[in-house]
Every structure is written in structure tokens, then in C-alpha cells.
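Yeah, one chain of the complex is gone here, protein chain that is, but the others are all in their spots.
Presenting chain A:
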């Protein structure tokens, strides 16, 4: 990462950390609270799940639609084992034990998805991961004994951290932000490691990587495992945010929502996931003002369609294009690295 990029990340992070105190300066108190919890907090949580998709897409070239399902596996594991969840399925575990267990479950599920889809690429991968996600969803929806069927499991209130209640919007916001930042920086570090480089090699030319002696299949499966862990973190947080989990939260709609966030933000860089999830959440919240509360899906569908038609690189791509237009004289536009990756996935000719 360039020093400028590190600086920018730190500035954005500091700004986000301070936001709960900055917002009340220019918003009424109740609105500031609403923005913190229901828009920013939610955007970060779903951004984490979307980032697991973006991670796979950016560095591996895989568009996996199973990420929401993997996040749901973490959420369900938490809800099944943790004490206080209703109905009690297994119960008896504290959050300190149940959360790591959930993350392990999500990682394993990620590895399984990776292993099943290891011989497929592109749209085949898209189809198979979607089918897997829907299979798990329908299994959970029809199974009462383990998942309480259609109702789901509720009352997963979250732990108390150092005497601070998780239900406090500020506490939740900062935990989510901290998790997101750690995962984000973790990804940026990981892609510089030999593992990350091989992964990008697979994206660009799997045969050449195989010829160099690397196991393409194992690296792919490992990448899905990493993405599973990331999605699991998002799944745990979203389950606590929603005080429980039900099949609806991992169904087709939810799965597609995660895809929308990733694509709208841009598949060229992990940061796109958060930009996309923020745009999504803002539209979701203010759909009533813009068009019609009940027609949110039409609205976000149109946004998604326009982004796919006009700028396959998403919001990041639009930003990069604007920068190029404004600074036409300057050489080497930043963000070109990311846009190259996603253009390859979109099968587009390279424009710059």
C-alpha cells in the first residue's frame, strides 16, 4: 500500500471513529443516534459481508453468491449455542466461546463452498454458489429441530464488553467499525503476501500459476475460507444487530442485496463494499422520501441496473473516471489498479 493510501485510510478511519460525536453537532440528537445505529452501523455490518464477496471478486476473480449464506451459518451457530437465545436449541455457551465457534463454522462453510465449486469458473461459479446458498436457505427454513424453521431464533442480544452493553448504539458502532477496519487492513496485507500474490495470479492466468507448481485448487479453496471468515464476522454482527436471525435474512433477497452492495460500490477494491453498503442503506432508509416506501426494490434494482450498464466498476469506477476527467493532464490515475481487475471480470476491454 502506498503511504498516501495508508494516510487516507487512517484519516477516513479517524473520521468514522469520531462520527458519533461529530454528528450531533449538526443534527438533532435523535437523528444523530439514528444515523449512527441504523444507517452507519448497519452499513458497516453488511459492508463486511459484502467485502467478503468483493475480496473474492477483486483478488480471485470469483463472484460467489454464497457469502450471505456463509454469514448466516455464523449467525445461526451463534444463535444455536449462545445462552439466552429463544428458543433454546443447544444453549449454555457464553458469547466468548460462541462467537469464535461461529467464526470457525463460517470458515469451514466457506471452505466447503470453495471445495464444491473448485472446478468451475465465471458464470458457472455464480450459478453453483447461488444454488448452494438457496439450498442451505431452504434446508434451514424447513428444519425445525435445529433452526426453528421459518420463525428463526431470536433474543441474541450480544455480550457486555468491559461493562459496556452491546445494545448501546455507540458501543455497537465502534465494535463494528473496529472489526471492519481490522478485516479491511487484513485483506490489504494478505494480498501482498505470497498467498495473495498466487491468488491474483490465479485470477489472471490459472494455467500459468499451475505450471509454476502452485496448487490452484488449494489456493482457491483457502481464499473461500478467508472469505468465509470475513463473512462470518459480518454474520455474527448482523445477528446481534437484528437481535436474532431468521431464514429470511439469508434468502434470495438478502443474497442479491449483498451482490448489489458489492457491485454498486465497485468490485475493484475492498473499500467498494462499504461504499456500496452505505449507498444501499441510505436508499433503503429514504426510499419513502425518494419514491415509495414499498417500492424500495424497484429503486435499488434501477440503481443496480444503471451501475451495471453504465459503469461496471461501480461507484469507485465513477470516482476514478471523474478523477481522470478532472486531472486529464496528470499521469497514472489512482484506482487504475482496481478498475483493471474488475474490468477483466466484466470481460470488458481495458479503457485507459
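Methods note: contacts are C-beta pairs under 8 Å (C-beta built on N, C-alpha and C of every residue); 3 or more make two chains touch, one makes a residue touch a chain; residues count from 1.
Methods note: contacts and distances are computed from a predicted model.
Chemist: So which of "3-alpha-hydroxysteroid dehydrogenase", "Branched-chain amino acid ABC transporter permease", "Aspartate carbamoyltransferase" or "Predicted Zn-dependent protease or its inactivated homolog" is the UniProt name of the chain that got left out?
Modeler: The chain we cannot see is recorded in UniProt as "Branched-chain amino acid ABC transporter permease".
Chemist: Out of A:85, A:128, A:156 or A:279, point to the residue that touches the absent chain in the complete complex.
Modeler: A:128
Chemist: Per the definition of touch given earlier, which of A:223, A:300 or A:316 contacts the omitted chain?
Modeler: With A:223, A:300 or A:316 as choices, the missing chain is touched by A:300.
Chemist: Please identify, in ascending order, the residues of chain A that touch the omitted chain?
Modeler: 63, 116-117, 119-120, 122-124, 126-128, 130-132, 134-135, 138-139, 142-145, 251-253, 256, 259, 263, 294-298, 300-302, 304-305, 308-309, 312, 345-348
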